[in-house]
Structures are given as structure tokens and as C-alpha cells.
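Handing you this structure, nothing more for now.
Removed from the display is one protein chain of the complex; every other protein chain stays in position.
Chain lettering (A, B, C, D and E) follows the sequence in which the chains are written, and residue indices restart at 1 in each chain.
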């Protein structure tokens, strides 16, 4: 990692401001990482991970607001440091992470927004950088994961998808680009094989039987909350990742924040009681990052207008942070308890 | 008004529930009016006014949530009665008002939603019923006012438009169906003559010079808050309605709730400090309804997720109620102080 | 179930609106079920379950607001569908459920309100329909469970009562119809035998010793949170239901939402930290419905003014839904994991 | 005023704590005045004014919560000092004010609560102390003003009543002790003559014609918001007080916080847009206290669960404070601008 | 315990008001205990425990507001009684507890505030009374625990410290009296031996390696959330207390409310997802109080402006209450399940 040159391009005083995090400082980027908004900068800097916002919520069927997810993860989150207690490492000594800003998602324009997301995530992934996408609603996983599969090859990527809902409808009220349909699109296109698309945390009363039949026909596997309550989260997680990587070697993580119980994540559009405990999910992403080849990740459906005291924003941030910690540990050759 | 027959079609017990308004009752319609959701019912009943919801907020450039405006005006409003203290009349003894339910606005689908709004409002207006549209964002005025002009004739309808913003952009970020563009569409199509499109309450820092030039070229007239603070609201109102009816005899009222100061209406997407005092606007709509030929009205941009204690929802309800009171007074031959 | 005739009595367009649930639709009933507010309609339709609101909160000793519980469960809940993932069934293909509206609970009038609740629930239960009562504060269980016992016979019904508090005081500040006293009334009257009145989830510092002595003297059984944390919720649940049905064959479920930890249900009047995990309670009601003869259920003490992002409202809705799912499964001969 | 002896009865350290107001101090009384909860203490101390809480909200027809009004005015208010800028006096150098605690209003028990309020206010007034009652809902004015009339003589007291609603219904849903009926009770009993019962700020759509006819028959006078907007608040205030004191020489002020526009007082149960500006009402009470013989006052309908940032609580506090300032000025022989 | 004399010093009527707790009463003290604000009163009364507020939040690095913690625990908490269900005892029949009011913490003045806290806690502890300190931010543990060690002897007191963060930095941004540094100060001064300073619940990404090295060099022991999730809270608790009492016989408990998961305690300044379950911590403090010699306790970092529905305030109150219950049980010779 040779970053001397690009760092010189930062505005003077920028680094000093980053260093004043405890003083309610003015530079607001993901985890106070450098903000490199151009592809050229990204190419020159060559980080390990680039975080990018996808402020799109036109696919929401209930409460909107996820358009403000990226902004909230930059500004309202509590940044408590960069040292990982479990691993005993400074995360950013082992991996380089930058904030690539937001994809341009013009209001009211579904096609343009999704095209831009796909294009930007492709720009990142094709340079060997792992894209972390901040939603936005779950529709954004369609272009984001497609772009990752474009780079790594259709069929080479498995997905572990944490969610209260399957999001595999063909359409909802005629909408093919709904937040209830992205997984259908990814499987239909061949980007992700159905049998490597594994869902964890499902509950609620949706979708209907025909959709479940379609899912089964694709070879999809899913793990209801009932299974988690009965067998424990770690056990179910191991099953899920094994299924996702039956064939593919690369792993994409898609986390709908509503996979968590609303007690942990009230600020979301379609909350479902009875969900995952936050600590379980935090440990899960760390564990997966530490052991497998993560090629992309997204955390979606954080809706700040419905959040309280930034609980949801903070846990979304920590999901990214634990994944980064796992990546750092992997590089450092460490394993957490 | 002969409504005996249609009323028999209401579910048994429905009227009793309506009569139990003070007991936190279960039937939730606009102002506890009968709910007639089919065009056939509407045609049979033949009310004076039909209230219809347009739960659409895909045109918002900032904070969303107006999709829940219609629901909130049915459920969260405080319904304090039906007798108008200023006129000394029971409003609904003089005019018949029904709730026509919501237009189907499928999520994420701009064209279908706007087409449905236009079609439904046309259904209402073409039967001689005055449509009152509950937004939804301001985009809905495009189809709603177009439908009214379809029925009454292009060029025969003037609009008094209360708003913080002109909403006359050609496009925003490429979007022609934005909540910042509906007035442009209405004038371009000829539905409403530019010189009869009169705006009241403008402030803020938008749009740019080219748009103001276009507006002037159309003969549009507008009244900034500065004029209101200097000359008083009633004076400006009289100027505005005179301009709107230079030619046309029919009047359409479009009220963006953000025309009010955020102190009165915090629950909106693009709040602008320095706006109209609620009491002024309430008295204005009553006065206009009492004196002119109202052929349609909308109140838009109520965003419940950003409201507090239903302040915004309640004032939006009262804007409709004062208009109804004015219509009732007109029929009763009364004039308020 | 032959419902063709009654359905014809619904207003035209009503069903279409129900079908537009994802479009932020206008008809707001429990779980978008048909609204049949008259006893005659109910008798004609003959559903399996009728949901009825009891908007009464005059018995609250601390924070009020439960009067708006029924309204919130109709309007603010997120309705995510009707297919049960665990059972793999469409719930409403197996059982017919309607919304019977609200009991008339005139403000400030305790006796009239409670009499109306008893009368309405009796109307439902006496027709072989299972009443599901949405509170309101816990006082409503007194008339509601009495009505059920009236129909099925005093002594033939056992209750499993989930709550942070025993609600067995003789009086509070002289009030016999407080939300802290309904269980005393039910046992004193003989409606429910003391030894079949089983409480789960108790904690806090109330009531005093004399009340616990009285409870023991009635043969009541109770299960503190301590027992749940030590032995696990399923084990305690099995103990409780066995005790409730020592003799009786019919089961009534009374759920105070404050049995849940405030993390899951902040919107309530007398919150007690250290409570039940939402997922445990959701699975419990499903399990009980699937295996036993449920003759009535209530979920009470949801206070929307103290809720956030509708967390409490949603979990209350899901408690009813899981019970309905269990009833449907029972009829379909299914057992969940 | 000789208060040396009673002050010695305060707990040691109490006064020191009162003096630490800026340090987020622990003793929480109205305006940090001494807390004298027994009648004996009151009699010994003999203050000019005693503030008493009436935590009763069983008369509310819509949003409850006013039971917490007294508590909020003691704990959440911002106490900014005791010097009146307009008069240039230390208020409490000229009048002695104490906090008499709360009337015991047992939950769910209307009659006992109202009897206790009447008894306590009578205890105060009969000792020559002016009672200031913190509501609670508007029902409390019935016993509070009756007690004052008991002491000063039926017919000797006029009332200026600031409110959005007339509160003169005979009953609501059968309830004679509703917050919509207290003024009826006061006039029916002869406590306050109808022609000296003057209402300011009325608006909304309630009650119906028969009630207005009854009011007229009693000789009542009322001043709608329309009159205020047209003629100005000071003019209308002068008219109102002149009417209230046509005969009586003593004045009671009853202020429903919903007389203010919801922008100033969102935390209330039955908000009506288009109300009084806070500054107008604050100046009004000061002016009346400075010039007339105030024998009692209440501020009611503050509902903290619906307040934001304590806006409503603070303005309610200032209404009492401005009245106290006027009383102090009167004693000091001063007149404000 | 002979308290007849001191009780006579309470204002007349005070006890009656305390007894009216259910009626939304006016006297607001911790758990409705007597308020004795002078050291003389405390000395005369000689309670077992004195609760004292430390309204100081000048040490916060992120969200402030803990200055209102003591006020909120007096006024917003739901007091549900005094009988402990698990032990079957009236808590206050076995131990005497008073509210000593607040330490004077003058705004903006760190040194004076901390000196006052140390002095007041010393006043309490030196009279054989156990001080319970309500924060305020965590800085207050520095003077509070020092005062306890002053009384019991440096080296004779062990601490179990529940927190998300270690709070052992040398300084933050040059601040030695930050809420991130108190534990460093306590160990540096010798007040508490490093090896008897045991931390439970740590997580997050702070502090950096040099601080952890320093901690290890002091012999400190800490237990990450990972250990708790793996081994169970009771097991980890037993380890922690054994370490804290390797040598010392007296135990001080310091509870940062952010040790809890934000789902249970959103109202805090530096929230960390993935924390302790409220029920576990409640049971822990009871267990420790029941078995060991508690010489002091604090609950800190409750920030009411960020709380919702008083969830955080209530759980903080219950942490004190469970400790009191344990102390009472110990005296009564009881052991909970």
C-alpha cells in the first residue's frame, strides 16, 4: 500500500480535522476515512475497501426514508475508535478503507439510479477494491451485487442474505424494481445461482406460496427465525455459509437492517418483530470476513426518520466495522474467540 | 340532495360508529364522512364534494413521507365537530361531502400513479362533484388540476397556488415529474393559462433566474412573503384572486403546506422559515370559497414522519374544513366577518 | 364457511381497496379484514374470529394513552402479508377473521364502558366466534373474560396471563375497576377459578404481601421472570398451560404488552425492565393456539403516545397474527417447529 | 408579610438547594417556591398565592396526558429567574408564593377527584390566599372556580375564559363531568353569572347550535378568533374584561392552553389551528393582574406526552409567572408599558 | 433504626403526599424516599443508604445530557412499589434509604464539581452510610469512588465496572477529567488497586493499544462481550467478582448504562451496539448485593434528551432498586433463586 502521493492531494488541514474526531469535528465521512470521490483518485490510492452510499428509496412499499441512510452513517454515527478489542489490532493498520461518496441517485428516477449504482460499484470492484454499499432500500442490492458478479463472474459468487423478508417476488403492484424483488432479479439474470443464494432471519407473512415454490425451484435455501431460536445463531450461520459456497468461492453479504429485531433497529421501513439479536449479527459478519473471501457487502433499509437516538444508524455502522475488523484480522492472520 | 338510497348501502352499524366520534371510534374517514370508494356509488350519491387521497411521494427532492398524508388526515386528525362558529351553520346541512378513498398509487411507479390520479379526479369532476385531493407531494397537482381543466375547459380555470416554492422548474436532475415541476407542466399543456396561475407565499432561494424568466414570459404573477409582510395577507389575497380570475371564472386552489411557516407545519419535506401564519391561510380559503366558484382544491406535502403531535395534519384538515365551510356559507347565502 | 351473501353487502370498491394494501391504502381495518360492525352482519357472516377494539384507559395508574391502541393497530401497523412461513399456509384460507370495530367506551364513564365491552364480547362469543380484544388498558380483561366465561361456563375456562404485574389488587386508591385489579374481580366472581389463573412474566415491586397471600389462598400459580431466565421460556410456558388447564378445557389468553421488555414494547403505561423477549412470546401464542382450545384473547396496554416507530403497535399486531396462524394450523392439522 | 417562623420549618439544606437552581438542582417545586403541603403550614405562612396541582384528565375526549401537567410544570420548565424586566422589580419581593403540592386525584375516580379539588381550593381561598390551579384537563375548572365562588360569593366573580372551545355542552356521550362541560356546570349552579362568563379565542366546529342558543340565553358573551384577527387582541381583551366585570368586582382567569395556536402549545389534547399568539396572551394576563382583583386562576390542558422540547410546559409556566408579575406590580403601584 | 425524631422534621403533609404515589403526586424523590438534604439530617436519621445526584456532564466526548440524569430518576421514573417478588420482602422494612438531593455541580466548572462530589460522597460514606450516586457522566466515578476509598482505605475496595468502554485513557484531547479517563485516575492514585479493578461488558473500538498495555501492566482484568456471549453472563460475573475481591473485602459497583445494549438504554451519550441484556445486569447487581459487602454504587451516563418513553431512566432506577433489594435480602438472610 503506497499512499503517499494521493494523500498529498487532500486539502490542507483535512487530516488535522480528521484527527479531531472527539471535538465534534467538521469532516464527516464514513468512519472518518479519507473522502475520494473520483474514480481516478480511487485508482491511484488503491484501497482495500471503498464505502459508497446509494441514497435510493423509490422501491419502498411502506415507510420511506432510506435515502438518508448514507448521510446518517456519515454524520450521526458515534465513532468510538479504530482498535478492535477482540483481535487486539488497529483495524486500519491492516486494511486501507476510503469513502467514495454517494452514487448519484436522481430523485424519482428508478432506472437512472440503479444504472448509476451498478456502474459505480463496477468501477470499484473491477479495480480489485471491495465495495461496501450503504443503502438506500434493498432494491440497491440488485445493481450492486450484479456489478460484483460482473467482475468476479456470474456463478462465482454466493450470497448470504440477512433479512426478515425473502425479497424474491416477481413484482409488487407491477413493480419489477421494488425492494421486494431484487433477489428475484439477481437469480433470474444468473448473476447469483439460486442454490448459492441463502437467506437467514426470515419471518413475517410474506410472500405468498407461489413465490416460495419458485424459490424452491431455484434451489434457494432459507433459514427462518424459528430455526435460529431453536438451534442457535452460530449453527445456522455455519449452515448458511456452507450452502452459499457450495461451488462459488467468493462471498457477498447483503444485510437488511430489518433482519434485526425492531428493538435493535427501529429505524427501518418494514419492521418485523421477532428478529435477530444485534450481537449475533455483529459477530456473524466478523466471523465470515475473517474466514471467507468477501467480495462485496451492503447494509440497507436504514431509515433515519424512523430511528431513535441513532440506534439503527449506529448498529448499521458497526456491521460494516465488524466486517472490516474481520478483513483486517484475516490479513493479520488472527482469529477471534 | 337525495341520499336515502345510497345510505342504505352502508354496512349496518356504520352510521352508529360514525356517531361515536368522541369515543375514539373505529371508522376512520375524512371528517367522518361516508366512505364511497366506487365511482358507481359516487354517481348514485351525487355529493357536492368528494375527498380523495393521492398517496404519492416519488417526486420529493428532500424528505419523503407525504405518501402517508391521506392516511394521517383520516386517522390522526382531531375532529372537533361540524358547526361553523363564524357562520353559525352546520356545514354538512348545506353541502354533502364524501370520502372517495385513495387513488391507487403503486409504489415506485410514477407514470401509473399520476395517470390514476388524473383518471380518478376526472371521474369525480366530470360528475359535477368538486374534487378535494389530499397529497401526496406536489407532483399530484399536475394530474389533479389537469383533470379539473379537462372537465371545465382548458383556459377556463385559474389557480391560486400557496407555496414557499414556485415549482415551475422544467426538470430537476432530469426529472420532469418532480414535485418541483408540476406548475410548468400545467402551463405548458395549456391546462391553466400562465397569466391565471398566481402564486402566493414564495420565498427561499429557488429556482434560478432562467426559470423566473420563463415564468414572466408566461405572464405568471407571484407574491413573495415580503409583499405579505409589508401589505398584509388579505390585501395580497385580493390581488391574487383578481389576477387568477382575469378571464377564467372558475378557481382551483393548490396549497402546499410548506407555504405555512414551519412553526405551524413542521411535518413537510422542504420547509422554509418565514412563511404564512396559519390563521391567515385558514381565513383565506374560507373567504375564497364563500365568494368564488371553487372547482377543485388540493392540500399537499404533509409528511407525517416529520410531524409532531399531528400539528401539520390538523392544520391541513382545517384548510379543507374552512373551504367546506365557505362552500356551505355560499350556498346558505352567508358571509363571514 | 359461506360468506358470499354478506360480502355483497360491502360497499362497492371496498375489496379493491383492500387489495391495494401496498399502495398506502385508505381502508384501515385489522389485518385488512372486512369491517362488520353490526351484530347482524356478524351473525350472517359467521367468522371464526372477530377482532374488537376496547378503547378504554380510565383504569391507568401511570401513563395513559391505551385508548388509542385499537386505532393504532388498524392504521399504524405494517401489514406484511397473510402467508405463514413456519406453517406454509395462507392463514385466511383456513380461518375467517373479521374486524367488528370498536366497543363504544364513552369518555370518563367507567361503568358504561365496561358494560359495553362485556356486552359486545358476549355478542361475539355467544355466536361461537372467538373474540380477540384490542385494549385499552388491562381493566378491559375483566368484562371481556367474564363475557367469555358467561358463554362457556364459569369454571370451564383457564387463563394464561402474560404480564409484568399481577393485577390482583383488591383496590388501588379506592378504585375497584383499576387496571391493577381485573384479575381479582375475575376470580372473586368465580368466572375463572383461581387455580386456573396462571401468570407468566411477573416482576417489579408490586403488589404488597397481603395481595400475594390472597393469591396463594386462591390457588393461583405464577411464574416470575427469574424462573424464565433460569429455566427457559418454553419450559415455563408448558408448566403454565398445564396449570391453567387442570380442569378447564378452554383457554383464554390475556397479554399485557408490558410483559415484554420495554426494549420491545416502549409504548405502554407501566413499563418494567427485565421482561420477556418478543420472539419468545410470539412463538408461545402460536404454540398455544395450535394445541389448545382458545376461546378468547386480548392484547392490552399498548399506548401509542409513548411508542416509537410503531414498535409496540407492530408487536401487538403480530401477537394476534401468531395466534391466528396457530388457529389456522390447528384447523389444517399442522404443527410448527 | 412575616415569614420567619414558617421558614424555620423547612428541612435544613432546603433553601440552599433552592438557591442552586442553575446547577440542575434536586428540589423541584413551582418556580422553586417553598413546598408547603399542609393546610396548617399554609395558614401559618399566609402567602399571597398558593399554586396547587390538579392531576386529573378523566374528562378528556381526545388525547389524554394532562394528569402529568403539574409534574411537568415543576420539573421540566426552564426557570430563568424572578426579576421582571418590564416592571423592573423582583417579583417575589412583593408577593409571597408557595407551592401547595397536588390535590389527591385518585385514578379512575371522577367524583372523588373533583370533590378533592373543590375542597383544597376552598381551603386556600378561604384563607385569603389566591389559588392558582395547574391542570389537569378543563374539567378541573368546575370545582376550582366553584370553590372560589363559594368563598367570594356566588355572583361576585366574573370569569375571562381563554379557550379554543366553549366547553359549555350539557353532556358529551352522557358525561356531565367532561372537559367539554365545566362552564355549563358553573353557570347552571349560579356560581358564575352567565353574563359575566366571557370567552376569548373560540374557534373550531363545536359545539352545535342548541348549545350556542343556550349560551346566548344565559347572556354569555364570546369573542371568536376572527374578531381578534380583525380588531387586535388588546381591544378584544378590554371588551372581554369589561363584560366579565359588569357587576362583579372579582376576576377569575381560566386559560385552556389550547387557546394558543398549536405552534406555541402542541402538547395538548384537542389542538385547534388558528389560535392566539403566545405573546398576546402573556401580556394579557399580566395586564389583567395589574389592574383588576384576581381571585383565582387556572392553566389547564397541558399534556406533556404530546409536548416537544417542553414548549407547552414553558409557556404555561410563563402564563402563571406573568400573572404573578402583574400582581406584584399592582402591589408595587407599577404599570407596564 | 430509630427514625422517629428525624421524621418529625419533615414538613407536615409530606408523608401523606408520598403515600399518594399512584395519584401522579407532587413530591418527587428517589423511589419516594424522604428527602434529607443536609448532612446534619443525614447524621441524625442514619439511614443504610443515601442516594445522591451528581448532575455533571462536562466530561462527555459525544452526546451530552447526563446532567439531567438525577432529575429524571426522580421525576420520570415509574415507581411500581417496594415489595420484592423474588425475595418476598418489603425492601424498605429491612433497609432505610433516603434521598440526599444533588451535589452542587456548577455549570462549566469541572474542578469545583468534582471536588463537591468527592466531599459529599465522603460525608455520606464516613457516617457508615452506603452512597449510591446517580450520574452524570462517568467522570463522577473518579471523585465518588475515591471518597469511598478514602473512608474504607486505599486498597481495601475492589470495583466491578460494567461498561462498553474501558475509560482508562490517560487523557483525551488533553483532558485528564474526561469521562474516558476516570478509571486511570482511580488506579494511578492507588485508591483502587489495578488488579481489583475488573471490567465487564467491554466492546467497541477504543482505546488504542498503548492504553491496553498500561491496563495489563496494572494487573487489570476485563471481560469482553464476546466472553459473555460465549460463556454466559452469570459465569463471567462470578469470575469478575472473584477477581475484584482478591484481597479487598469491600465492593464498589460502577455501572455505565451504556454497558447495556442500546435497545435497552438508548438514552446515553456513547452507545455501543452488542451490549448486555438488561435482565442479566439487573439480576447481577441483586446477586452481588446479596452476597458481598457493597460500600458504594453508581449508575452513570443516563442522558434523558436521548431517551425514549423513559426506557433508560427506568432501567437505571431498577438497577439501584435491585441492589437495594439484594441489600435488604442480605440483612433478612434471604437468597434469591
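Rule of thumb we're sticking to: a residue touches a chain if its C-beta (ideal position, glycine included) is under 8 Å from a C-beta of that chain, and two chains touch if they have at least 3 such contacts.
Model, not experiment: these values are computed from the prediction.
Student: Among E:177, E:215 or E:329, which one touches the chain that has been omitted from the display?
Tutor: The one listed residue touching the chain not shown is E:177.
Student: Pick from B:67, B:100, B:165 or B:250: which residue touches the chain that isn't shown?
Tutor: Answering carefully, the residue with contact to the hidden chain is B:165.
Student: Of A:33, A:74 or A:318, which one is in contact with the hidden chain?
Tutor: A:74
Student: Of the residues E:106, E:190 or E:232, which one touches the chain left out of the display?
Tutor: Residue touching the chain left out of view: E:106.
Student: Extract the touching residues of subunit E with respect to the undisplayed chain.
Tutor: Touch set of subunit E with respect to the missing chain: 57-61, 63-65, 67-68, 106-110, 112, 172-175, 177-178, 305-306.
Student: If the missing chain were put back, which residues of subunit D would it touch?
Tutor: Answer for subunit D: residues 20, 22-24, 78, 80-86, 88, 90-91, 261, 263-264, 278-280, 282-283, 308-311, 314-315, 318, 321, 325, 336-337 touch the chain left out.
Student: Could you please point out the subunit B residues that touch the chain left off the display?
Tutor: So the residues of subunit B touching the missing chain come out as 61-63, 165, 172-173, 202-209, 212, 224-227, 229-230, 261-263, 266-267, 270-275, 306-308.
Everything below uses one rule, namely that only the chains that are shown with their structure count from here on.
Student: Can you spot which option in A-E, D-E or B-C is basically B-D again, with over half of the contact pairs the same by residue number?
Tutor: Checking each pair in A-E, D-E or B-C, only one repeats B-D, namely A-E.
Student: Using Cα averages as centroids, what's the distance between subunit B and subunit E in whole Å?
Tutor: Between these chains, centre-to-centre, one finds 56 Å.
Student: How far is the middle of subunit A from the middle of subunit B, if each middle is the mean of its Cα atoms, in Å?
Tutor: Subunit A and subunit B have C-alpha centres separated by 41 Å.
Student: In subunit E, what residues contact two or more other chains?
Tutor: In subunit E, residues 20, 22-23, 261, 263, 308 touch at least two other chains, as defined above.
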